[in-house]
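One chain of protein is taken out of this complex; the other chains stay put.
Presenting chain A:
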Amino acid sequence: MTALNPGGWRPEMIAAGGADDSTTFTGNRALMLEEALIFEIGSTETTGVDFDEAASAADLGPLARTAPIGLPGLSEAETVRHYTRLSRQNYAIDLGLFPLGSCTMKHNPRLNEKVARMPGFADAHPLQPQETVQGAYAVIHELAEWLITLTGMHSVAMSPKAGAHGELCGILCIKAALEARGEDRRVILVPESAHGTNPATAAFAGFTVEDIPATEAGRVNLEALKARLGPDVAGVMITNPNTCGLFERDMKAISDAVHVAGGYVYCDGANFNAIVGRVRPGDLGVDAMHINLHKTFSTPHGGGGPGSGPVVLSEALAPFAPLPFVTKHAEGFRLIEEESAGEDHPQTFGRMTAFHGQMGMFTRALTYILSHGADGLKQVAEDAVLNANYVLRSLEGVLDAPFAASGPCMHEALFSDKGLAEGFSTLDIAKGLIDEGYHPMTVYFPLVVHGAMLVEPTETESKAALDQFIGALRSIAMRAKNGDPALKSAPHFAPRARLDETAAARKPILAWNEPAAAPDTPAPSEIGGS
């Protein structure tokens, strides 16, 4: 048997490391279970998959892979246990409130998961003959119609794979539209409060990024923006509601001014949850906006994706939308690919991804939308905004809320670190929340507020859940104001204490490597087991 780690991982090695403060033999603490890496517990000759037939000999000559690959295998029983144990080291919406601002961590309905696994969706190939996948095209088309209606826009590009990919789609539409007009505008204006993806996207597409000044009330400074507009400005990227949790009251005036100056308005739709069913971005003069299906429309975030970022477009930008897309005809649905684009869609900027986008997210999002309906979606926005304002007003006496005086917030409440005791920071509050059994809010973003804490409770939290969270945050805020030293070393009750991120970046260890054999490592036979 080829063990990848000849010394073999043994539980006592944790204790041998000497750093563990627990007194157990295993390093476990009851339900808090340590788990080694697959490379330490698996072997290259173990497999958890049975095959019906023996492999036939291959005749690939020098191309045959003869050197060991070093991929460990586990039996199914061990595999299920490994990943189940790992899963228990994660916080998740299913465990409690997940108030990560601008991320819209709402409940993920399980009907969505069931539907996405229906064989017609999960077990269909993207290049099947079109007559065999009419139901899949129908899903894409039905979701597209909903997104167009809910946003009041002209059309939608469905293929972008996530929010930032959607931003790129919108920015490339703008670039293509400018080229069609024969104009070479080089500047995209982005407020400092924007998500980092906005300037990164604009730069990726070859634009120069310039800042839009903000007012003291946390909104775009309309007059300063107007003064900057000119023949070199291709457009603006604005998040609305913005990342300070505020609705841009002047959005229509901003759009009008940008249009008069010959530019286009990109809206970052990350915060669409606050207004879905209540406000249509199309009424505010937006030319392009991505919709994070993994935020507003509840497709699960999965520990970092997959997302999905369809982009709704104005009539001015629609001709430049990417391929492919679905159209409806008397005889059924048709996929417009490179082949037919020449006749139907000659100005397209091209293709952004292989195949047609995140079908698995489309089925989930459509299921969510149909479950809510027009009335339910409106209620979503209202409850999301109500919950955020409830948090804001319940805590503004304890934590500094820089924009609270300027009126209600939208779906997220913003606080700063002002007033904490010397040496205490937003990070300490975040880590204290972990000990209270919560995922922290978004911290140090937006950049326009010192030590920002952005709390987005979402509409799927009950009043009782909010009250407990408010109580916990109030308690931690008081500890930070009073300089409780225990808060500086929080979390105390998590699977790990604060991790050394500086060391991780200075000498990156990005993959597992066989440890150098220590001369005094006992042979496996001496320890027993295998």
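FYI, a contact is a pair of C-beta atoms (placed from the backbone, for glycine too) under 8 Å apart; a residue touches a chain by one contact, two chains touch by 3 or more; residues count from 1.
The rule is short, and it goes like this: contacts and distances are computed from a predicted model.
A.B. asks: Missing chain's UniProt protein name, "Sarcosine oxidase subunit delta", "Sugar ABC transporter permease", "Phosphoribosylformylglycinamidine synthase subunit PurQ" or "Probable glycine dehydrogenase (decarboxylating) subunit 1"?
C.D. replies: When "Sarcosine oxidase subunit delta", "Sugar ABC transporter permease", "Phosphoribosylformylglycinamidine synthase subunit PurQ" or "Probable glycine dehydrogenase (decarboxylating) subunit 1" are compared with UniProt, the left-out chain turns out to be "Probable glycine dehydrogenase (decarboxylating) subunit 1".
A.B. asks: Would you mind spotting which of A:24, A:215, A:327 or A:371 touches the chain that isn't drawn?
C.D. replies: A:371
A.B. asks: Would you indicate which residue among A:163, A:269, A:310 or A:402 is in contact with the undisplayed chain?
C.D. replies: A:163
A.B. asks: One chain isn't shown here. Among A:86, A:180 or A:227, which residue touches it?
C.D. replies: Counting the whole complex, the residue in contact with the absent chain is A:86.
A.B. asks: Of the residues listed, A:117, A:186, A:418 or A:450, which one is in contact with the missing chain?
C.D. replies: Checking each option in A:117, A:186, A:418 or A:450, the one touching the absent chain turns out to be A:117.
A.B. asks: Among the options A:386, A:448 or A:472, which residue touches the chain absent from this view?
C.D. replies: Final answer for the missing-chain contact: A:386.
A.B. asks: If the hidden chain were put back, which of A:212, A:225 or A:359 would touch it?
C.D. replies: Candidates A:212, A:225 or A:359; residue touching the omitted chain: A:359.
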